[in-house]
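Missing here: one protein chain of the complex. Every other protein chain is in place.
Showing chain A:
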Amino acid sequence: MGSGETMLVAMTVNGKAVSRDVDPRTLLVQFLRDNLRLTGTHVGCDTSQCGACVVHIDGNAVKSCTILAVACESSAVTTIEGLAAGGTLHPMQEAFREHHGLQCGFCTPGMIMTAVDMVNRRGPDLDEHTIREDLEGNICRCTGYHNIVKAVAAGAQAMGETAFKQAAE
């Protein structure tokens, strides 16, 4: 921290307004982990390739190691901790558990956030090929991806059904 100067940054994280004085070099992932102690978002690399750090910024999946916290001023950030609404697991979280889409769990938050974004972008009918291609930015060393692909497909379907139900209500 060369000069020791800090900047005030304010944003909404998981629905809560937060603001902190930070070193302007602070990455969003550091802000989440170190300043807010939201340690569900992980750091698996230093070249923005592993996807362990994926969060949603204003509804879009972003690798939180690639963006400065101060660049997220006034944004709405959702992390893995904010995905389960009111204590009910998100359908994608359920699908990862149901289909054994995780082993050590380290890549999992990023995988789930990426998968939710995939469905938001492409809709609930995802074929295997699309899922595999779209997971390019997420590395898992444990699962061989087989069950992750199954989980994403099933989670996508479940998200579609949930959306359908909500629309019907």
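In this section, a contact is a pair of C-beta atoms (placed from the backbone, for glycine too) under 8 Å apart; a residue touches a chain by one contact, two chains touch by 3 or more; residues count from 1.
Everything below uses one rule, namely that contacts and distances are computed from a predicted model.
I notice the complex is incomplete. Of the names "Acyl carrier protein", "ABC transporter permease", "Alkaline phosphatase" or "Xanthine dehydrogenase family protein molybdopterin-binding subunit", which is the UniProt protein name for the chain that's not shown?
UniProt lists the chain that is not shown as "Xanthine dehydrogenase family protein molybdopterin-binding subunit".
If the missing chain were put back, which residues of chain A would it touch?
Here the touching residues of chain A are 1-2, 4, 23, 25, 33, 37-47, 49-50, 52, 79-81, 83-84, 89, 93, 96-98, 100, 102-109, 112, 128, 131-133, 135-136, 138-149.
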